[in-house]
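Of the protein chains in this complex, all but one are displayed in their positions.
Our next item is chain A:
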Amino acid sequence: MTLLEIFQTTFIGFSKAAWQTVLLTFWSLLVGTAIGLVFAFCKISSNKLLNGLAQLYITVIRGTPLIVQIFAIYFGLAEFIVLDSFTAGVFALAIHAGAYIAEIFRGAIQAVDSGQMEAARSLGMSYSLAMRLIILPQAFRRSIPPLGNQFIIGLKDSSLVAYIGGTELWSAGLGAAADNFKQFETYFINGLYYLALILLFTGLLRQLERRLQVEKRGTQG
């Protein structure tokens, strides 16, 4: 079997599985972004309890391998509720990415000049209004590049869901290689699918950045 033949025989299976990867990544990063936002606020809050909680979460997630987290959620939670591997995968990936995204948001919020908050407060805005209208829009713009980077990592990380019975791209690769015994060629082609997805995503991201830049430029007030 040539590379082309392997490509042809795996095409339908890989394409379907790639779509699964896209869905898995999309949902996990959506939930992960929400988690990240919540914990970013906990971390900048002056409440010691929330602060400690956020610190603990971030330390544990960053200090343990993703595969351990995926197994812990899938098998650990199986004691209490039945989770299909897709749902468990979404949550595990979300909780994992959330820790990194929290740090991205925290950094971006704190990087906004403190004069912005003072100016907003001096106009009579409450803390939360100033956050919403003045600080967060500036912080979001700053977080787009590191967030994009984190999303790329998230997409590749989703391959580990194969090991709890996922049906995404890498599990399709493992299945195909077991059938045709052409490990190198099959995995090579499998990798090209990831590469294509990431190039696609990077392109979209660049367009978004360019649009934001044309719309509203400058960081100096």
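Keep in mind that, in the parts below, contacts are C-beta pairs under 8 Å (C-beta built on N, C-alpha and C of every residue); 3 or more make two chains touch, one makes a residue touch a chain; residues count from 1.
Assume contacts and distances are computed from a predicted model.
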Options "Succinate dehydrogenase cytochrome b subunit", "CopC domain-containing protein", "Amino acid ABC transporter ATP-binding protein (PAAT family)" or "1,2-phenylacetyl-CoA epoxidase subunit A": UniProt name of the undisplayed chain: "Amino acid ABC transporter ATP-binding protein (PAAT family)"
Selected from A:I134, A:L147 or A:L169 as touching the chain missing from the view: A:I134
Sole residue of A:Q8, A:S126 or A:Q183 that reaches the chain not shown, by the stated touch rule: A:S126
Selected residue (touches chain absent from view) among A:T9, A:N51, A:T87 or A:Q116: A:Q116
Interface with the undisplayed chain - residues on chain A: 113, 115-116, 118-127, 129, 133-134, 137-138, 141, 216-221
